[in-house]
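Excluded from the complex is one protein chain; the other protein chains are retained at their positions.
Going by the order they are written in, the chains are A and B; count residues from 1 in each one.
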Amino acid sequence: MRTPFGSAVLDAACRLLVPFVLIFAVYVIAHGHDSPGGGFQGGTILAAAVILIRLVHGQDAIWGLTRVGALRLACGGVAVFAGIGFLSLLFAGNYLDYGVLPLPLETVKVRVMGTLGIEIGVAMAVTGVLVLIFDALTAWGEED
Amino acid sequence: MWENLSGYLNYWLAAVLLLIGLYGMLGRPNLVKKLMAMNILQVAAILFFIALAEKTGATAPIEVKGLHDVSAYVNPLPHALMLTAIVVGVSTTGVALALLIRIHRHFGTLEEPEILERMRL
Partner (left out) sequence: MKAVTWVVFALAAGVLFYAASDLPRVGDIESPASVHVSPRYIAKSHDETGAPNFVTGVLADYRGYDTLGETTVIFTAGLACLLILGVRLGAGGDDK
């Protein structure tokens, strides 16, 4: 974004809106077991918050996600997902079989924890990738 | 008559959407319009799968306390598949837009006949 839509009204609205959007995103990710929601949806809402900041403040926003940060988030999300899979391989289970993870809980609760872990990984990957796509599509003409 | 037809209405609507998308991809020369048509086609496929999941009188696939009947919930499998399909659709649209930007930088136009003309030169 070379020219952000910065103005006093947009700035105030953005400051008011973003914390609630973030809280709602965390709720959607964490409550995906009992209600509609999960990693994909929550990650998209998180990316919407970041893109809102990008639209209002442009690339030089003080808070928000940098490009390198978004790339790291995307890589980290896929790594978390695959890592939990390998972790269950390490504890003599099948790949992505969360029931064998050594947590002091009953098996079903351990599965819930494993599912929550990969939902967080998916949400990180989706957030990072959507922010990266937005950045790539709006970065043209930046060099000149 | 209506009773007989209404069971297929969702499929027909999905087919009409798919045909709109197909027409846009085959018949329009502008690449951005082709991309929009591809998105419509994708929505048609998603709606078709969601229509397949439907059961008469069933509720959303989230367990309600005390309701254990299998026919009381719609089929969760197409919902799970389409959830990922939507996100993958968003990212394919992103890649397609990036390619369109490159094409526009290289040829200076997004009209297919003009691009073909310039490729021959």
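Definition applied: a contact is a pair of C-beta atoms (placed from the backbone, for glycine too) under 8 Å apart; a residue touches a chain by one contact, two chains touch by 3 or more.
What you are looking at is a predicted structure, and each value in this text was computed from that prediction instead of being measured.
Remark: the omitted chain is touched by one listed residue; of A:Gly6, A:Pro19 or A:Gly69 this is A:Gly69. Check A:Leu87, A:Leu101 or A:Leu132 against the missing chain and you find that the one touching it is A:Leu132. Where chain B meets the missing chain, the touching residues are 6-12, 15, 18-19, 22-23, 26-27, 51-58, 61-63, 68, 70-71, 73, 75-80, 83-84, 87-88, 90-92, 94-95, 98-99, 101-102. Counting over the whole complex, chain A has residues 32-39, 59-61, 64-69, 71, 74-75, 77-78, 81-82, 85, 95-96, 98, 108-109, 111-112, 114-115, 118-119, 121-122, 125-126, 128-130, 132-133, 135-137, 139-140, 142-143 touching the chain that is not drawn.
Rule of thumb we're sticking to: only the chains that are shown with their structure count from here on.
On the chain B side of its complex with chain A, the touching residues are 60, 62, 83-84, 86-87, 90-91, 94, 97-98, 101, 105. On the side of chain A, the complex with chain B involves touching residues 34-36, 38, 40-41, 44, 126, 129-130, 133, 136-137, 140.
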